[in-house]
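The complex is shown incomplete by one protein chain, all other protein chains being positioned as in the whole.
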Amino acid sequence: MQVLYFAWVRQKVGVGAEEVAPPPDVADVAGLMRWLSGRSPGHAAAFANAGAIRAAVNQDFAAPDRRLSPGDEVAFFPPVTGG
Amino acid sequence: MQVLYFAWVRQKVGVGAEEVAPPPDVADVAGLMRWLSGRSPGHAAAFANAGAIRAAVNQDFAAPDRRLSPGDEVAFFPPVTGG
Amino acid sequence: MTTAAAPGVRVQEAPFDLSAESAALTAGREDVGAVASFVGLCRADDGLAALVLEHYPGMTERAIAGIAAEACERWPLTGCTVVHRVGRLRPGEPIVLVLTASPHRAAALESCAFLIDWLKTGAPFWKREEFTDGRGERWVEAKAEDDAAAARWAARAGSAAA
Partner (left out) sequence: MTTAAAPGVRVQEAPFDLSAESAALTAGREDVGAVASFVGLCRADDGLAALVLEHYPGMTERAIAGIAAEACERWPLTGCTVVHRVGRLRPGEPIVLVLTASPHRAAALESCAFLIDWLKTGAPFWKREEFTDGRGERWVEAKAEDDAAAARWAARAGSAAA
């Protein structure tokens, strides 16, 4: 599973993208965030306030209860500030 | 008094501008329109439907009861269609 | 603090350049966050060969300057430009340009819409249509929908400006 990070989420995690293989009980976006938090102090800092983070699955905005499949591209980032 | 005509008012009158000296009893814009109507068949045709004509006095939009002075610049034209 | 440049108002036969006019509104400034523009063009409706636009030299420029000054009072604009062409214009050609600049996008967008709605109804221009099929010519009549578009600004602000 490819995971991408943007903006301050990327800065805290320390990388912009990583390939991960979460265990089968990581079933949705919220579960993936909890599991990623345990990977490093940077991940823990990035996901400390899960409510401040938005997600996309396969390049569509996704809610925390969005189910995941092994081949998904999952991205985490702050609320967008375009324009 | 300088009188200007624009758009189809100008076409019907036959000139774009003329110097006129109406008699003292021509006191306002509506009176000037009636008096101008008598100057030629073209004027009469132009002013036949007074309600279709707008006026300006000294380059400000003016209502039919606007009082006139000898040195005024008075213009007659259809409702504007800009943009 | 919004320092507004005096509105730029021109009536001309020549075309205008959107990029150049926009650049002039922002040149040397770092307080402009938004530039909105509207360009009205001549459409080839119903066999139209050309539009011929006439204005009242002097009054037309004054009327537009008055509307532009009102826009600068109602919205925090750093500048605005109105260029209106006259003469014979063929389908596809630009007729009118409205540009508004502001620190904030809503002010730029709303004042741009306000100005073009007023130009349609309040500025002394007259349009004559010429046709491709020898039908001769026809003066364009004022449209009720344009009056309604202009009136909504007065209704929103309680303004009675022309």
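Odds and ends about this structure:
Every chain is named by a letter (A, B and C) in the order it is written, and numbering of its residues begins at 1.
The criterion applied here is as follows: a contact is a pair of C-beta atoms (placed from the backbone, for glycine too) under 8 Å apart; a residue touches a chain by one contact, two chains touch by 3 or more.
Please read these numbers as outputs of a predicted model, since none were measured by experiment.
In the entire assembly, the chain absent from the figure touches the shown chains A, C. Summarising the interface, chain C meets the missing chain with residues 17-20, 22, 26, 29-44, 91-92, 103, 105-106, 108-109, 112-113, 116, 149. One chain is missing from the display, and on chain A it is touched by residues 4, 6-8, 56, 59-61, 75, 77-83.
Assume only the chains that are shown with their structure count from here on.
Note: centroid distance chain A to chain B, computed from Cα atoms, is 74 Å. Mean C-alpha position of chain B lies 27 Å from that of chain C.
Taking each chain's centre as the mean of its C-alpha atoms, chain A lies 49 Å from chain C.
Residue positions of chain A with contacts to 2 or more other chains are absent. Along chain C, no residue makes contact with two or more other chains.
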